[in-house]
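Take this structure first; my questions come after.
Note that this complex is displayed minus one protein chain, with the remaining chains in position.
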Amino acid sequence: MSHNTFGHLFRVTTFGESHGVALGCVVDGCPPGLALEAEEIQAELDRRKPGQSRFTTQRREPDQVRILSGVFADDRTGGRQLTTGTPIALTIENTDQRSKDYSEIRDSYRPGHADYAYDAKYGFRDYRGGGRSSARETAARVAAGAIARKVIPGVTIRAALVQMGPHAIERSRWDWDETGNNPFFCPDAETAKFYETYLDAIRKDGSSIGAVIEVVAEGVAPGLGAPIYGKLDADLAAAMMSINAVKGVEIGDGFASAALRGEDNADEMRASNDGRPAFLANHAGGVLGGISTGQPIVVRFAVKPTSSILTPRRTVTSDNRDVDLITKGRHDPCVGIRAVPVAEAMMACVLADHHLRHRGQVGS
Amino acid sequence: MSHNTFGHLFRVTTFGESHGVALGCVVDGCPPGLALEAEEIQAELDRRKPGQSRFTTQRREPDQVRILSGVFADDRTGGRQLTTGTPIALTIENTDQRSKDYSEIRDSYRPGHADYAYDAKYGFRDYRGGGRSSARETAARVAAGAIARKVIPGVTIRAALVQMGPHAIERSRWDWDETGNNPFFCPDAETAKFYETYLDAIRKDGSSIGAVIEVVAEGVAPGLGAPIYGKLDADLAAAMMSINAVKGVEIGDGFASAALRGEDNADEMRASNDGRPAFLANHAGGVLGGISTGQPIVVRFAVKPTSSILTPRRTVTSDNRDVDLITKGRHDPCVGIRAVPVAEAMMACVLADHHLRHRGQVGS
Amino acid sequence: MSHNTFGHLFRVTTFGESHGVALGCVVDGCPPGLALEAEEIQAELDRRKPGQSRFTTQRREPDQVRILSGVFADDRTGGRQLTTGTPIALTIENTDQRSKDYSEIRDSYRPGHADYAYDAKYGFRDYRGGGRSSARETAARVAAGAIARKVIPGVTIRAALVQMGPHAIERSRWDWDETGNNPFFCPDAETAKFYETYLDAIRKDGSSIGAVIEVVAEGVAPGLGAPIYGKLDADLAAAMMSINAVKGVEIGDGFASAALRGEDNADEMRASNDGRPAFLANHAGGVLGGISTGQPIVVRFAVKPTSSILTPRRTVTSDNRDVDLITKGRHDPCVGIRAVPVAEAMMACVLADHHLRHRGQVGS
Partner (left out) sequence: MSHNTFGHLFRVTTFGESHGVALGCVVDGCPPGLALEAEEIQAELDRRKPGQSRFTTQRREPDQVRILSGVFADDRTGGRQLTTGTPIALTIENTDQRSKDYSEIRDSYRPGHADYAYDAKYGFRDYRGGGRSSARETAARVAAGAIARKVIPGVTIRAALVQMGPHAIERSRWDWDETGNNPFFCPDAETAKFYETYLDAIRKDGSSIGAVIEVVAEGVAPGLGAPIYGKLDADLAAAMMSINAVKGVEIGDGFASAALRGEDNADEMRASNDGRPAFLANHAGGVLGGISTGQPIVVRFAVKPTSSILTPRRTVTSDNRDVDLITKGRHDPCVGIRAVPVAEAMMACVLADHHLRHRGQVGS
């Protein structure tokens, strides 16, 4: 079972390999009548695109998106291009593949990569650039996320890289507006400068480093989610864990809540003028019992360092011989950076899905 | 969309409320021909059952399971009861409901509970004991997990409470065999004694505390999982996050991997006699690229303290008035304890599901 | 993959065997706030119940339904029992099993039955009364259908047996009100009398006969369905074909439309006062392009004669020996009769599912 689809009502099926002809996705379940232009999707893709600074892979990909279906510019509605409610197929052609870079890893399993796992599952693998296991697949998710945002117009989704290696940013220093001013999506100008020096050193060492990303959604209606398997936080956990190199996910206080006492963890409430409870804290990260409370949804996740490094590592070949391996090619010294727009896209997709489910359930 | 089903080929649908007639589940997709007796399911339920020590809720429930379908004791196969491949329905009747205990929370939203979120989603709620949001639902999961273990006979699944409040157990002290010797599923006898004193104090304060659980599966074949949404770690993250009060999940090194460099994080390999790579470390927790590597699967998750405490908390009523609320009733001072067998069950269900998917995919 | 669930948003999972402990279902996705009493479900079950006339199996089953979950009689809403939006589990205990009747077919494959197919799929089978392949499973569907009807309050669903053996009823003679006045759900009193004589002869011969059922839903909103795989007519076809012994399904003019010319088949329209088109014919049976038009949904299906007959038939044993077999036990001379309430239930479930999908899609 391959299972390259996520979502239930807002369903995204992605396809494509790092060095194949093209990658893309089919978004099924998008409501009709939403204005959608390729340029809007392109703007999100441009944020994730590689080769924009020396801190991401030097692969040059225009990541030009093409909408194949599901939209229609009706002259009866002023010629604006609208979604029709039918599946929206998007493609992004690969242009800078340089397959020769990867010939050496054809027969060896890169430590920390999915090479051996793919061979164990499928019997063989497309070894060019990691094939389907490459982070290049996330371009399709970002494209889908741009559509998902249309489904939840009142919701603001923002993500930031809040820790690089052991260096977390103090929360008091965060300024969301700074994330667009540096190549790290870092919410603090001063830390961004530090990260620049820090990551340059790691890059020159031929090494790599991990990171922590936080993604926050504001303006989410209360009541999104479901009690058991369709829990909003369970879906968010799966969505973030499905991003390449992610090894941990937490909601609200997350692991820190293990050390809390009940009276400190409960988010107290007071009556408010709008008829909804006004919460006095958000330890829960906006989700209780698997259902949104109307507070900001706060998710954090850890990204491991890529294992594509210049230091030789011990490994084996597919015919079970010992070798030492250096992973050349073009790679990200901190893959966490490009995970930032991907995280926003996954949040958007999960919320769009639950938004549609909520309308289906309670009936609006 | 309610969505009370988890799994794809090994599918578990649970039902039931804390104070309803009964709870249970339907397990669909279990292969035929597996020996299955109610006693085996009962043994797992007895580990999770409330009221077994002063450290869990004092509700007395026999949690007696009944198999309604999907098994058959064929005289042609010696009269042993076997699964038939058709859906296995299990029920557990509720017997100790004391609904009167909950009448006071009928109109007020308990802070840190799902009360408000349920009202926002459904318009009204079964307020008796938390209804569907009660951890009582996890009894059905434990029952399903007992069946799931049958599907993956060579796999050993063990879980332990490895941190209570801020008190983590040093890994060098862990002894899995100890988990059965104390009421905390704690893998260290000495720490268990400390937890006894520690939790007694919290209980007497009318407070509660969080915890961290680790669950490990050994003997898992390499190749289980799928590249994108059906990732083994994404499914595990969703499964653990779907357990009541869980706020964070990590695989392998988890959040600690954010601070690692590539050369430290990559699990090196050497050739081995059995033809599979011998891994020299397990930072990855047994999953790479969403697919198992044959190493132990290591998952940890954080459980928040229950918000059912005797300290008055500020909240609002469903008609938007300020009140202060004490949650009486019978509760768990550390809900993390009873999450231990639930975690094992969820691990078993996810692995059983991927085990069946793997056979379907590659063909064995 | 066993797959005992049908529906997408209104999801019904059934379980149970002919001679097991109990059968039942879990209905997930039912909207909250619908008044639901066990008596209402019972009333539908009583229509399908065996042993009510000499024309159905003489097995005596009270088919008493029990609601285990998903409802709550809230004193704040006058104590009426309402659905809560959580899964509704229903059970019906088996009481009149007489397993001894079936011992002789333990090792032989009944011709026209699923015995051999089950062995081929599962390796062995619960041979008592057909196990899971028994039409007894349809009791669970009828129970689910009673809930489904609540979800689509303005819709009237009626079914009738319109042909027994080669004897079809002329459409000009149909009177829906007659279906409750005879043991055949026959819409014509005179034909019902003929069927009585006709079926008595077949029953006395130890034989059986096929039938055609028509089920019609009136008051269905236009716009229910989906363009490709979720087509309303495709879902209806699958739903009816999933009823035991059904071998053909048609919508509207069905097979007769193969002989029509385009100008005769197209349902013309005229403007109407309510803003919707007034259709001048209904060859399409209420569905165009997989989506409802607001016209009555008309579905017909053929039920084969049961193969449980007293005439000896040639067959083989599970160890591949030739034998001749008489199927004793208690059986239906015309299983099409009891398919009538089942067809109504399946129509209700499919429409409830699409009704919820439609609200999710377009937003109402």
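Order of writing sets the chain letters: A, B and C. Residues in each chain are counted from 1.
Assume a residue touches a chain if its C-beta (ideal position, glycine included) is under 8 Å from a C-beta of that chain, and two chains touch if they have at least 3 such contacts.
Every value quoted in this text rests on a predicted model; they were computed, and no experiment measured them.
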| item | value |
| --- | --- |
| Among C:Gly33, C:Pro111 or C:Pro183, residue touching the chain not depicted | C:Pro111 |
| On subunit C, residues whose C-beta touches the chain left out of the figure | 1-6, 8-9, 14, 109-114, 116-118, 120-123, 132-133, 137, 163, 165-166, 202, 207-212, 221-231, 233-242, 244, 247-263, 265-272, 275, 277, 280, 283-285, 287-294, 302-309, 311, 313-316, 320-322, 336, 357-358, 360-362 |
| Interface with the unshown chain - residue positions in subunit A | 1-5, 9, 11, 13-17, 20-24, 26, 28-30, 32-33, 66-72, 74, 76-77, 82, 84-89, 91, 106-107, 121-126, 128, 131-132, 360 |
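In this text, only the chains that are shown with their structure count from here on.
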| item | value |
| --- | --- |
| Geometric centre distance via CA averages, subunit C-subunit B, whole Å | 38 |
| Euclidean distance of C-alpha centroids - subunit A vs subunit B, Å | 27 |
| Sequence positions of subunit B contacting 2 or more other chains | 1-5, 9, 14, 121-123, 132, 360 |
